[in-house]
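Left out: one protein chain. Kept in place: all the others.
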Amino acid sequence: MLGLGAYEISVITAMGVAVIFALSLNLITGFCGQISLGHAAFYGIGAYTSALLTKAGLPIGVGLLGAVILAGLVGIIVGFASLRVRHDFLAITTMGVGFLFVGITRQLDFVGGEMGVSGIPDSGLSKAGFMLFVLLFVALTILFSLHLKRSWMGYSFDAIASDEDTARVIGLDVSRYKLAAFAMGTALAGLAGALYAHNVRFIDPESFGFVESITVLAMVVIGGIGSVPGVIFAAALLSILPLWIQFFDEYKLLLYGGLLFAMMRFSPGGMAGLARRIFPSKTRGVKS
Amino acid sequence: MAMLQLENMDCGYGAFHAVHDLSLTIQQGEIFALLGPNGAGKSSTIMSIAGHVQLMSGAIRFDGTDISSLSARERVRLGIAVAPEGRRLFPDLTIEENLTVGGYSLPKGRETINKEIVFTLFPRLTERLKQPASTLSGGEQQMLAMGRAMMAEPRLLMIDEVSLGLMPKMVDVCYHAINHLKSQGVTILLVEQNTKRALEVADQVCVLESGQSVWQGTATEARKAPDLIEAFLGMTKEAS
Amino acid sequence: MTTLLDVSAVTVRFGGVTAVNGVSFSLNKGELLGFIGPNGAGKTTMMRAITGVVTPTEGEIRLLGKILTKLPVHQRVRLGLGFSQQLVKPFRNMTVLENVALAAGSRHTASPFSALFRMKRQREKEQAAQLLAQVGIADAAEADPSNLPLGYLKRLEVARALALKPSLLLLDEPLAGLNHAEAHKLADMIVALNQAGQSIILIEHNLGEVMRICSRLIVQDNGNKIGEGDPEAVMNTSVVRAAYLGEGNGHAAA
Amino acid sequence: VKIGMNVPLTGFAAADGKSALLGAELAIEQANAEGGINGTQIELIQYDDLASPKEAVPIANRLISQDEVVVAISGSYSGSTRAAAGVFQSEGVPYVSAYAVHPDITKSGDYVFRTSFVGEVQGRAGAKLIGEMLGKKRVVVITLQNDFGQSLAAGFKEKAADYGIEIVSEYEYSIKDRQFGPIVTKVKADQPDAIYASGYFFTAGPLVNQLRSAGIDVPVIGQEGYDSDKFIEIAGPTSEGVLITTSLDRDSTVAETHDFIQAFEKKAGYNADMVAASGHTAAKVVIEAMRKAGTTDRAAIRDAIAQTNLVASTGTISFNGLGEVKKDVQVQIVKDGAWHHYAVIDDKDLLAPPEE
Partner (left out) sequence: MLYVELLAQGLVQGSIYALVAVGLTLVYGLLRILHVAHAGLFTLGGYVGVLVTNATGSLLLALLVAMVTVGIVGMAIYRLCYQPILDKPPYVALIASIGLFIAMEEVYRLVFGPYGISFENPPLQDVVQMFGVTLRLGEVATAAGTLLLVGALAVFSGKTRFGTAWRATVTDPDMAESFGIDIIKVRYLNFFIGSAFAASAGVMVALLNNMVEPTMGSVPSYKALAIIVLGGLGDVRGTLLAALALGVIEAFGTIYLGKFLDRDAIAFAFLILVLMVRPQGLFGRA
């Protein structure tokens, strides 16, 4: 198995899922400037959709596709909410969406309610095979992110993130751009959720709650909001940090919290900002 | 008596020096005009005197003592007030509240008296007492910015871009107010793009260019030296 | 001559304040119209009503016969309005050049979907560089707008509006904050644009330049239109003088 | 030989994790003192899983592939135990859950066992306790919104009619709730004969206190989630008379249980609770099975576990075909500020765990 043990494979798979998930939020929050505190809801929608479809006997490909579509559709609906509210109001609205998702799935019997869904079919691939499958999607997501950032869409997102009203003044249809950001970001989150479901093979509402939304936002911000390499690095690191620092025993979570804090306190630009400080490029100023 | 002295002042942002080695002296009770093209460092100079732009070297003396280590708050207590570039009103506060804050460094009793004075000079403001500053028109904002600075009963009043965005009639009103303040003994440091207008009221002039003083002298001299105007202030004959 | 913009009986109220009161005017293609009036007269508000930032309480606005009143801002911009705002608002997360290039690429950004498949920016950057040179701030192309003095930002606003290649350009106090020479140069540029066929409405308090370059004036006071027509004639009416000009100072009107 | 364990040591579930871990450690220390497994000492390898399914999967893989444990136990909650069970099952490593209640855990396969009751069983015992033993018929059900509360309620409702119980109304609350004012107000208006309330000591303590303060003095019946001295501390004097169904008998005369209670207090510095006893029991089950199998072959150990017939701190343990425990239900009551014996329910049919 590529010379990797089962443990390493499961760690890399988990990292891969986290990277896709974090990049999906980076599309919305990093690129388009729309802060979301409820992103785990879409991760959850993806996970549930694929879990239920494959349990019903459909192939995993259909599961993934269903996850992407449903998460994206709900994402568009929430995107419409983002057109009404802004900034911190939006942050709290999306947080509410996250709580609503958990509250509803808890009570819906056909998705397992409190009991969640267990016995989710695996991919049919070996553990290593599934890891490569996930990594393939990671690669596609990264390429898409980089492409988007360089396209005119990414350019327009920059403007919207900076100042919506002025973006309108130069003719940008801000509403449609925001919807596009939500649709793409949430669809990708759905993909990540589906992969998660087939990896862990048990899902319950709590796995997609507020803590998860916060964790993914932390990945994006610590990576350096909007920076693709930074977010990849932070997602990979933060997703396995709890496993790595096992030997801190009782102090593990203290250390984790402390690190989140210290990173922001001492390198507010995240890892991307840190990298820029260590390897400064030429600074810009008026050439006169 | 020299009220304000800048001695070899350097100030700027981070590592960037906006003003180099600037020395000038402003006498008690006079109007001092700071002129120069865009980006010359006029606003930076004013904000450095007010305590907001970092002083890198040199000294700022007010009444003979170096105030460069004092906070902005301590400077207003000494009698330095500013109507800054871009006005910087408190957008969520009403006109009345903006004025209240203007007089915050004084005992409460002075507030009412000073408000009366401001309202006499700018009657337009009385009509909109409860309107948030963010919804005022450009010119109304300029009046409020001046009024707010006057509320502090300054001994040195610094006004950045006096006539920016004001209609001709309003420019008159503002200069009338400036003359009035001068007659009360207030010292005034003003920045103005309308050079002609500034030279009419000023006693002393300093021309800045690229952060350096390129000419200093009395306004009378400045008015008599067309080459100077040509060279530094960028006014062409046809425009003047 | 075709009528480009037609404003009829527009009223804008904010709570108790009537900022614009039943104002009508129209603008022909190729005109350079000066829109002046005292502080707080409602000029900026009128401009905002045209661009769609505020909704008129009453009245109708047409551009080339098409009713604008119900359209959102960005659609009006796409119909041919370009405007430079009184309070400057650059995008602070990009350079000055990028600010303008984004506007120059407006045909790429009409729909998010097609924007996703367009990459090249070279041509727009060249156009932007040219516009920056035209307004006189080419030296700041690579600068971060947050560090620029007001005079530069004002011109950035104008360049960005021009980059949209609007059929009607609205300028709200573009000369404020510029010194005489700079203002004069920018005014010359406005004239040149106009002579090249650009229709322009100019809101400005720099009366000297207004009188020098505008072919027609509209004067508004307290929300009401109080004068319209040839600059010289308008400025000589007593209402306008009383409302606008100071106590007999010799404004170098032309 | 190595025994693996996943257990929450930090975060919201840390309190239970700590008890479970100490219980398991105690069992291993005791076994090692007796010479370990046929002479070899036992080593416990545990990882903090934060009670999260996401963490549990790599941890299970690590225990299997890196630490090469022979068997594993779970000292964690349902989510992480359910997720880890899948991994252990597919790698053929026996896995015993100490106190997680999710019904699907044992359905992972034949390598997965559970030493605690599934919720349904306890719910049925609760129905018998209220309807038959206490003779109360008008009952209000207050259900905790999680897998534990839901399955308890399901078991209770399934048997309620058999014992002539009428469920007057049912309320649900979330595990985060500590303020029950609205529910208490409504229960008062319902005027029940008894209250069947699921929960853990940290929710049940405030709940019972608030019910009693509002003047509701009908019997309150809980379950093993209450089973901690902390419950009595929080509810104070209002805890008197509260009955629970659980696995640990404080007044037990059985030497195993009695000794455990004393040894645990000595080791931990606080009184044993149900979770501690369950951790102890789960560890003991795997140790006994390894001794009996006499090999480190995992399949052989699995078979030995399936054959378990062992007296442990939580009673006499054996497993059914699905890997669910068969044991008696203890009924405990709060008297004079401590848990005490009230009754034992040993109705084999009523307590039969699900077979699939």
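Here the chain labels run A, B, C and D in written order, and each chain numbers its own residues starting at 1.
Heads up, the rule we're going with is that contacts are C-beta pairs under 8 Å (C-beta built on N, C-alpha and C of every residue); 3 or more make two chains touch, one makes a residue touch a chain.
Here the structure is a predicted model, which means the values were calculated and not measured.
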Query: If the full complex is used, which shown chains touch the chain that is missing here?
result: A, B, D
- line: Considering the complete complex, of D:Thr10, D:Ser52 or D:Ser80, the missing chain is touched by D:Thr10
Task: Since one chain isn't shown, list which residues of chain A touch it in the complete complex.
output: 29, 35, 81, 84-86, 88-89, 91-93, 95-97, 99-100, 102-104, 106-107, 210, 214, 217-218, 221-222, 225, 250-251, 253-254, 256-265, 268
- prompt: So that we can see where the missing chain sits, which residues of chain B does it touch?
  reply: 50-52, 71-73, 75-77, 81-82, 84, 88, 90-93, 97-98, 100-106, 108, 148, 151-152
Query: Which parts of chain D are in contact with the chain that was left out?
result: 10, 12, 14-15, 18, 145, 170-174, 176-179, 181-186, 189, 202, 205-206, 209, 213-215, 228, 230, 233-236
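Keep in mind that, in the parts below, only the chains that are shown with their structure count from here on.
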Neighbouring chains shared between chain C and chain D, ordered by label: A
Task: Please find which chain has its CA centre nearest to the centre of all protein CA atoms in view.
output: A
- request: Mind checking the centre-to-centre distance between chain A and chain C? Centres are C-alpha means, answer in whole Å.
  value: 42
Field: Rounded Å distance, chain A centre to chain B centre (Cα mean)
entry: 51
Chain B-chain C separation of Cα centroids, rounded to whole Å: 29
Message: Residues of chain C that contact two or more other chains, please.
response: 147-148
Query: Which residue numbers or ranges of chain B touch two or more of the other chains?
result: 16, 39
- prompt: Mind pulling up the chain C residues that touch chain B in the complex?
  reply: 14, 17, 36-42, 44-45, 86-87, 147-152, 173, 176-184, 205, 207-208, 243-247, 249, 251-252
- request: Flag every residue of chain D that touches chain A in the complex, lowest number first.
  value: 9-11, 47-48, 50, 52-59, 61-62, 64-66, 78-79, 82-83, 86, 91, 102-104, 107-108, 145-147, 149-151
Query: Can you list the residues on chain C that touch chain A in the complex?
result: 51, 53, 72-75, 77-78, 83, 85, 89-95, 98, 102-103, 105-106, 108-113, 115-119, 121, 139-144, 147-148, 160, 163-164
